[in-house]
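One protein chain omitted, others in place.
Labels for the chains are A, B, C and D, by order of writing; each one numbers its residues from 1.
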Amino acid sequence: MSEAALKHLSETQTKDIDENIAWAKINRDVLRSMENPRRGYWIAMAISVALFSVMIYAEVYQYIYGMGPALLNTSHMWDLYISTFVFWIGMSHSGTLLSAILHLVHADWRKPIYRFAEAMTTFSLMTAGIFPVIHLGRVWNFYWVMPYMTDRGIWPNFRSPLIWDAFAITTYLTSSVLFLYIGMIPDLAICRDNTTGWRKKLYTWLSLGWHGDDRQWRNFRITYLMIACFLIPLAVSVHSIVSMDFAMAIMPGWHVTTFPPYFVAGALYSGCAAIITLFILLRYFFKFEEYMTFPILDKVCKLTFVIAMVWSYLNLVEFASVWYGHDIPSKEVLLAKAYGPYAPFFWGMIAFGMFLPFALLSKWVRRNMKLLFVVSVLLNVGMWLERWMIVTPTLSMSYHPWGWNIMWPGWVEWAMVGGSFGWFGMLFLIFVKVFPCVSMYEVKEMVFHRKRTIYEDVDEMMVLHKGAPTAVEAGSTKNGGS
Amino acid sequence: MVVVLVGAIIVIAAQILDQKLHYTSTDVVPGPIVPGTQYPDEAFTGIDVPQPIDFSHKIHAGDNEINCMFCHTYARRSKVSGIPPLSKCMGCHTVIATEKPEIQKLTAMWEKGESPQWNKVHDLPDFVHFTHQRHLKRFLFDNQELDVSDAKRVCSMCHGDIAEMTVAKKSRPLTMGFCIRCHEANEGPSDCTKCHK
Amino acid sequence: MSSLFGNILKGWTDYTKGIEEGGHHEYEHMWGMVIDLDKCTGCNACSVACYAENNIATVGEEKYVARQSMQWLRVERYFDEPDIDPGAIDDENAMQERGASFLPMMCQQCNAATCEPVCPVAATYHTPDGLNAQIYNRCIGSRYCANNCPYRLRVFNFYSYTDENGAWPEPMKQQLNPDISVREKGVMEKCTFCIQRINAAKDKAKMENRQVTEGEVKTACQQTCPTQAIMFGDLLNPESKVTQAWVRQQIKLGKYKQDRENPTLRGYRIFEELNTDPSVLYLERVREE
Amino acid sequence: MANHTAPTHRIFGLFADFEQAFEVIAGIRRYEVPGITVDDVRIKSPIEHPEIEDVLGERPTNIPKFAFVGGLFGLIFGFFFLAGAQANFTVQPQGGKPVITIPSNLVLAYEMLILFGVLATLIGFIIGARLMRKRGPFYDHAVSLDQIGIVVERVDDTQRQQVRDLFAKHRVIDIFEENAQ
Partner (left out) sequence: MNQSKLDRRQFLKGLGLGGAGVALAGCDLPSYVTLEQGEENVISYLAPNEYVIPGVGVWYASTCVGCSAGCGIHGRVREGRVLKLEGNPDSGVNMGRLCQMGQAALQHHFNPDRIANPMVRKNGALVEASWDEAIALINEKSKSGKAAWVTGTISGHQRVMAQTHLGAIGGSRHYAVEQINANVWKTACKDIINDPNPEIHLEKAKVIFSLGADFLGTFISPVHFAASYAEFRTPPRGTLIQAEPAMSLTGGNADHWVGIKPGSETALALGVANALMNNHGVAGNGISNATKTLINKHDPETVAGICAVPVGRIEKIAASLAANSPSLVLAGGSATGNANGYSAAAAALMLNQMLGNIGTTITAGRELAYPQLDLVEGNSANLKDLAIDANEGKIDVLFVSGANPLFLAPKSLKMLEGWNKVGFKVVLSSMLDETAEAADVVLPLASSLEDWGSHIPSYAKGTRNLALQQPLMEPVFPNTRGFGDVVLALAKDAGAPGLDDYDDYYGYLRSAISALKKTDSEKEWNGFLMAGQTQIPSLGRKLSYSDGKITPTMNDSDDGNLTLIASARMGMWDGRGANLPWLQESPDQISKVVWDSWAELHPKTAKSLGIKDGDYINIKSASGEVTTRAFIYKGIHPGAIAVPIGRGHSALGRYAKDNGVNPLSILNGASDSKTGEIATTATKVSVKSAGKNKQMAKLMEIDRQHGRKLVATISADKQRRTEGGA
């Protein structure tokens, strides 16, 4: 789409979706997005694979030589691995938010964009799940955290927040994969009906014999609702549990009671920011202007802003409670964050996380795709810094001054962090070419219901009884469209 | 109510399952051979280890009924049972069965002042602390029902029926599970640091 | 197959007991230590003895700079008048007027250890001896325990030190103590109060059908200390010197606020206020005014 | 009610216009075809229609029960599994603290509740929606695009034509028939 057309669109697009869009066009557009990857796709894929390969190399290196090359040390036993883990867990909250919460409150503007958000949830979790494993000193024994029966009569320690993590992530990953998958079944049936070859086989197998009868739809609706209901408390519990990795510890700067809500808010925040990023990318690359519209983007941006403010508030509450709580070690950690060697990163987090969201209030920013893209990426950089600033400064300044020192991550750690983005990108790129990243049936529903609503508004039913042109007659295709 | 009921069912079911798992093998193997002890068992077929000299436990401990601790004399004094010193072998074999080829091998070594390099049969991992001394005291010397001459019944708890073996063979798995089951059955210590060093 | 649910009722009894009696402390021993900081000269003999006894790897300069060193017992040194800001030094105050302060720090064997509950695989746990044990072979290296130790007394094998370029090139390997494992990379380790010596003494006592006696167990640091500033013994044994010292200093286990009749007594435990309940009692350094 | 042939036919009509399809069901509901009730009607739709379901009447599903049972099982099993494991893990008495740690087990049992709840919901869905079975004979790709299909079951010979007429009246696009015998 040309610049001018984009500008035009940004001024004229006022509805979440054009309800007269032809249903066949929806199918066509979405199915087209799954085919014939272009050069940009392959470049992105190559970058992702390259990053991921570096990660694999780093992991092999770490496997052979131990955790030393990551430059972890006696004070800093955790560093980027755990902060990046928290970051990715946070990213995963976007899909749940958009899908489940907005589904429950019947915000139907979620429909064109929730699919990729859910995919993001799943893949972020799959990325996040890597980190607790690779950060283990003896990674080959990672399965010892699982509660399985052995003849040795030993079990994991269920009191450890790390075990809670393992349970929570497993549950969350299972649930979110199912949520994504179940919501996709009608679309898989569409794909099945419109493809040939291996895709047809795949979709036939995956769509479980969906044929859209009313029993299926009814069960589908309730299943979807049930899982959504399960997912919301789950999502909250998952990030609370992740926060307990820190809040349950005794360390100053970690032992904070506001951490669970703070983490949840931060998670939703980074998730929303990531949705904006991917929204813009998908819209641009797959030419989804008609589905991922400016009004929807507006709503996402406003939502992001609101959550950003919640997060900022909780952040300030934490600072205030540390400051007025007058626990000296905690206060030292806070001051060290603000004035110590990590200060640039701390202030970067404040700037990107607390102040940058105000840019989202400007309509001009919200309509300026390139700028908004940069803003959304920076928001996530801010959130990544936040996680780093939670993990590392506390370790640098704990109770015993003997352990005070500054540590900068080694190349292995950076490779892992970069590689995690490659891994996520790789999964996501495969996803968008194998599965529909816009929910076709739900866009149709959205169109259908909105149209009915409009008809009701103008008392259209009267007109219909008088034999006025029906939607079929008015449209170029059988139903709807202009 | 429901919670308690389902919980009770789970517990009872598991108890039954556990009982089964615990005692399935007693059908196959006769009861405890050391009085006053519970004896763990497990389907383990054993591993043969070749040795430089074909020493036959059957001839010594089986046919001639030599007490295990006659040769493995360190067992009651140390954590390791020890391989008998060559001088002990030669104590008898300067006189007995000198014509056999394996004994002649041994004599040759003795004269050269070398010791045979035995291959370890029952080798616990290096991070495990196992003491023969304590186990012998618990099962043999402190056991009113067992005479010291019956040492091999105690030994065979972990080493199998050595008296019937030609070259020693690892006939018990000696895994942590094996140890744990015996410790549970006989109320041995369950503290990790007792065995892990 | 061990009984998965068989012990649930027993566990429940223990649980209620724990509630009523504030934890079921069925301890066989409660090993404790007293370190007199007035006698400690900071000579480092304890630290080297610990290296020798416990197969601790030396790491070399580079890794030491990266703070990946492995010492279980470190002798810290502090200055009373540490202000080395040159501007703040006038001629009157130009130099140290006292010596330094030395602090031997080894695992404090906390009775409410912060490291124990966070280990995902229960590789660190409390033994019936009142020790905070570390089972090396169970450790998966999540390092949560070390993060949660306010004393920073847990060290991690960031590298493998067992190869020829490691800490024990041949024939140094021959010196390794067979009573304690050599830890591989990825394993957390820490001071054990020389648990191999404790276990040897307990085994010996059991062989002789008696209790472990006072003075029978000596930790490597205690044994070598030129000024005998380190005392070690069983706090459950009322006769032991350590118990007597704790009583004399009016310090009780299980409390984080000691109601002492005499506040000028020298005994204190480090970070007692965090309620970690350490088993190491320090006696304050004494200096002339 | 004529009953001279067994009600063995199924008739499937494809409608492009959703309103007309609704009208067909409304017609059946008004007994425009004698002997055919709304219970004999199934629809195949590209989207979810709560409105049509209203017209079709209450058709209960068991999924909430599945979810409840799954969740309850997860909660109880989770708690007792963990408690059993802890009670059996003989080195667990750590520092004199309780063997069975209620708070941590509740956290984990909560996760188990959700996990088993979700899994049971999935099973309930597969069972309730009759998924993973051979698809019925009446299916048209148009259903997954934008047309709505109405299946009338248990139609006997006399009703056949009436149903076809009703369909035709409401601008049916295509009609398929099948004798279920």
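Everything that follows uses one rule, which is that a residue touches a chain if its C-beta (ideal position, glycine included) is under 8 Å from a C-beta of that chain, and two chains touch if they have at least 3 such contacts.
Nothing here was measured: the structure is a model prediction, and the numbers come from that model.
Novice: Considering the full assembly, with which of the depicted chains is the omitted chain in contact?
Specialist: A, B, C
Novice: Give the residue, chosen from A:Y399, A:F424 or A:F448, that touches the chain omitted from the document.
Specialist: That would be A:Y399, which touches the missing chain.
Novice: Among C:D129, C:E184 or C:D234, choose the residue that contacts the chain missing from this document, as touch is defined above.
Specialist: Of these options, the touching residue for the absent chain is C:E184.
Novice: Out of B:I59, B:L124 or B:A185, which touches the unshown chain?
Specialist: Once the missing chain is taken into account, the touching residue is B:L124.
Novice: Name, in rising order, the residues on chain C that touch the hidden chain in the full complex.
Specialist: 37-39, 41-45, 47-49, 51-53, 55, 58-61, 64-65, 69, 71, 74-86, 89, 92, 94-103, 136-137, 139, 160, 162, 167, 169-185, 187, 220, 223-229, 262, 264-266, 268, 270-271, 282, 284-289
Novice: Give me the chain B residues in contact with the hidden chain, please.
Specialist: Answer for chain B: residues 47, 49-50, 74, 77-80, 82-87, 110, 113-128, 170, 173-176, 197 touch the chain left out.
Novice: Please output the residues of chain A touching the missing chain, sorted low to high.
Specialist: Contacting residues on chain A, toward the hidden partner: 138, 140-141, 152, 328, 332, 399-402, 404-405.
Definition applied: only the chains that are shown with their structure count from here on.
Novice: Which chain pair shares more contacting C-beta pairs: A-C, or A-B?
Specialist: A-C
Novice: What whole-number Å value describes the gap between the mean CA coordinates of chain A and chain B?
Specialist: Distance between chain centres: 58 Å.
Novice: Take the average of all CA coordinates in chain B, do the same for chain C, and state the distance between these two points in whole angstrom.
Specialist: Computed value for the inter-centroid distance: 36 Å.
Novice: Starting from the mean Cα coordinates of chain C and chain D, work out the distance between those two points in Å.
Specialist: The mean C-alpha positions of chain C and chain D differ by 63 Å.
Novice: For chain D, what residues touch not just one other chain but two or more?
Specialist: Correct list: 80-81, 84-86, 88-92, 94.
Novice: Do you know which chain A residues sit against two or more other chains?
Specialist: Within chain A, the residues that touch at least two other chains are 151, 153-155, 157, 159, 163.
Novice: Per the contact definition, I'd like the list of chain A residues that touch chain B in the complex.
Specialist: Of all residues in chain A, those touching chain B are 150-153.
Novice: With touch defined as at the start, can you tell me which chain B residues reach chain C in the complex?
Specialist: By the definition above, chain B touches chain C via 10-11, 14-15, 18, 21-22, 125-127, 129, 131, 133-134, 137, 180-181, 184, 191-194, 196-197.
Novice: Can you list the residues on chain C that touch chain B in the complex?
Specialist: 1-6, 8, 125, 127-129, 131, 133, 135-138, 179-182, 195-196, 199, 203, 206-207
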